[in-house]
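With one protein chain withheld, the remaining protein chains of the complex are depicted in position.
By letter and in written order, the chains are A and B; residue numbering begins at 1 in each of them.
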Amino acid sequence: MSRLGLRLLTSLFFLSAAVSPVTAQPAAPVSEETVHEVAAQLRCVVCQNLSVADSPSEMASQMRAIIRDRLAAGERPAEVQQYFVDRYGEWILLSPPRRGFNLLVWLVPLAAVGVGLVTVAVLVRRWTCHRRDHRPTRVDVDPAMSERIRREVDSGP
Amino acid sequence: MTADLGYGMTLVALVLAIYGGAAAAVGARAGRPALVESAQHAALGVFVLITACFALLTYAFLTFDFSVRYVATNTNLGTPFYYRITAVWGALEGSIILWSWMLGLYTLILILRHRDSARELYPWALATMLGILAFFLLVMTIAAPPFQRQVPVAADGRGLNPLLEDTGMITHPVALYLGFTGFTVPFAFAMAALITGRIGDTWLVLTRRWTIVAWYFLSLGLLIGGWWSYHVLGWGGYWAWDPVENAAFMPWLTGTAFLHSVMIQERRRMLKLWNIVLVILTFGLTLFGTFLTRSGVIASVHAFTQGSIGALFLGFLALVVLTALGLVAWRWEAFRSQGELDSVVSRESAFLLNNVLLIAAAFTVFFGTVFPLLSEAVRGVKVSVGAPFFNQVNVPLFLSLIFLMGVGPLIAWRRASLESLKRNFLWPVVLGVAAAAAAFILGVRSALAALTLATTVFVGATIGVDFVRATRARLRAGEALVPAVGGLLRRHNRRYGGFVVHLGILLIALGVTGSHAWSVQTEATLRRGETAELAGYRFRFDDLTAVEESNHFKVVGAFTVSNGRVLDVLRPAKKFYPQEQSPIAYVDYRLGLKEDVYLVLGDFARDGTQATIKLQVNRLVSWIWIGGVVLTLGALLAILPERRTPA
Partner (left out) sequence: MRRLWRWLIPLAALPVLALLAYGFRVDPRDIPSPLIGRPAPAFGLATFEGAPLSLAAHRDKVVVLNFWASWCQPACYEEAPILERNWREYRDRGVVVVGVDIQDRREPAEKFVREFGLTFPNAQDLTGAVSVDYGVYGVPETFFLDRQGRIRVKHVGAVTDAVFRANVDRLLAEPGSP
């Protein structure tokens, strides 16, 4: 876009005398923390992977205002979340609802950790047993030499 | 003219790379060193050509050559000089050139370093490198050509994505790509080992430094990405578990596992198969990362354009993974070796546990990232898997890993006696528990935060215990303090380099815990002169000014921050670029060791009398960046050449 375009854009801002509406906050006693908590579970629909709480976009700001209004009207956080799910689908929740197929996303990694730990336990058991069977015969060490070694080992890092 | 010249060079480079790869492979198979030498020359030629392409493209950017489509789409006459250079790798085509250039560079270094050292492995490693390089050149030629002609030539370009006008732009992709491409070399040697059947320690020893360097650059790239996100993207965070962030994090996790398990192979000759699989997994994940970024299969803030390029990358990923794992299966017999452990309580066990946790974390991140796709395939329902899930599942894993970080370096190899356990861990455990108690007394009520603090102190104490004991032994032997410490670090640079890296990770963990557990935020709409309060700070809205810059229009708000006395005036802004549909928010902040004050400008009234701001007080975030610096020092220490003679 040319310099002219830039000028047009800037003049747009200076020419308009009307005060543009700013998202006003209602006078109800809803803690910002609660709004933040609810908003943190919802996905900002115009960003990628940001929560409504985090996103600096205008859409997110409007969504936060809606959350605030609904909480002020007495709705519980779960109900506010459900309101958004009814309109956008499960996709709007940043963590899938823990039902049915979605449980897999928690269970499969848990199973993976379990499998890993069990594998290591089995291998360690197998390798230590193997070691015990293959232990070499003891070699007799001269006690004076043994003492010298001990002194040196104890003094070094 | 520029476009044609560039395209021609790319084509020649592609042909050379294919020839070189084939020559090296044939030369290795048939035992003809002349062919291998010819491949070396081809590699040099490829590097020179890619460098020329890069230079030509940069020149086109600097001279506003809008006859090249890539230049026209990514700059305009208003783009500042500095950003015209960094714009070269700002979009898809340029990123492929950067990747190819680094691959070429690494291939050259591989040639210079290893052509005489690993006679058997070297030609096959070279062939693998050239083969991979050929693929990226192929992408450059047919799917994402940077030198496409723009007809008709416009008078002005579209302009750089404003989010990329930042110093992070020069460092983040460069560091990240150096890390990604760095893992190609250990992979190439692993392939060579599998092909020749020499799956012993040679390939491992040769690639040790490569692995540390690649791992370091990947860490750096991730940290810079976090820093860039924190101070540019305006959402107050540094990590969003975005699919492309995850795609860079997964190879880091498996790469870290690899770094540790090679130590078991070095000491005890075990885990040969596992190490080869790990390096294949790591390299495969780097390819998966490029696939994810460029295919549009999973929506992400980083995603470049869609198109046939996605299919190309998936095809290559499939080829690499199936071939490599197929070779592993083919060489299965050669991996027969009896593992032997003296005791369950030993460093070997700690390292094994470390590997399990890291791989489990990588798997969790992977599964969470592809789950939306899986859900759609199976149920036809789109779901999102975001930060809440990843934080929930990964926190216990990472906490356990940090705990292991304290146990591993101090527990003895083979068998740790009860006495050595007491000697090494008594103080750290005591201090850790004391830290938890102190946290509780000071008002920390989150069990997780207290546990993390305790673990961090525990690990810090183990590092301290080892360091103090070692220094004391040297002092007792008659050395002065400074030479003792210096000598210690130099003589055992691998060990202490590792310690310093661990220390860096500890600081990062501290920063992450602080920012998650104790950060606060709020939103407020203020008229001029009004104040908002948060965490002991007061923010007064002073003014709103409009400024015109060379390629954008900026609205800046002035806010005075005070906490009893005036601290600063913060100026968060909103920038309006003609080529972007919505304005970009630019944060302003005041950084500190204990906390950062962070301000984002939201809506505002046109006449400047009212503004909405998002306020954040983020705690301990600066320790993440400090941890990054410490990590750098540790990595540098670790890759110093070994001293043969005692210090």
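Methods note: a residue touches a chain if its C-beta (ideal position, glycine included) is under 8 Å from a C-beta of that chain, and two chains touch if they have at least 3 such contacts.
Quick caveat: nothing in here was measured; it's all calculated off a predicted structure.
Listed by label, the shown chains that the missing chain touches in the whole complex are A, B. For the chain missing from the display, the contacting residue among B:78, B:145, B:251 or B:310 is B:310, taking the whole complex into account.
Remark: the omitted chain is touched by one listed residue; of B:99, B:291 or B:539 this is B:291. The missing chain lies against chain A, touching residues 12, 15-16, 18, 20-21, 23, 45-46, 58-59, 62-63, 65-66, 84-89, 91.
Where chain B meets the missing chain, the touching residues are 277, 291, 295-299, 310-311, 314, 317-318, 321-322, 325-326, 328-329, 332, 370, 372-374, 376-377, 382, 581-582, 606.
Simple rule for what comes next: only the chains that are shown with their structure count from here on.
Spacing of chain A relative to chain B, judged by their CA centroids, is 18 angstrom. Those residues of chain B that touch chain A in the shared complex are 76, 155-156, 159, 233-237, 240-243, 270, 299-301, 303, 338-344, 349, 352-353, 356-357, 359-360, 363-364, 367-368, 371, 375, 378-379, 381-389, 392-393, 397, 469-470, 473-474, 476-477, 488, 492, 521-525, 546, 548, 551-553, 555, 576, 578-579, 582, 585, 600, 602-607, 609-612, 614. Residue ranges of chain A in contact with chain B, taken from their complex: 1-2, 5-6, 9-10, 13-14, 16-20, 22-25, 32, 36, 40-41, 43, 47-51, 53-58, 61, 64, 89-96, 101-102, 104-106, 108-109, 112-113, 116-117, 119-120, 123-124, 126-128, 130-131, 134, 155-157.
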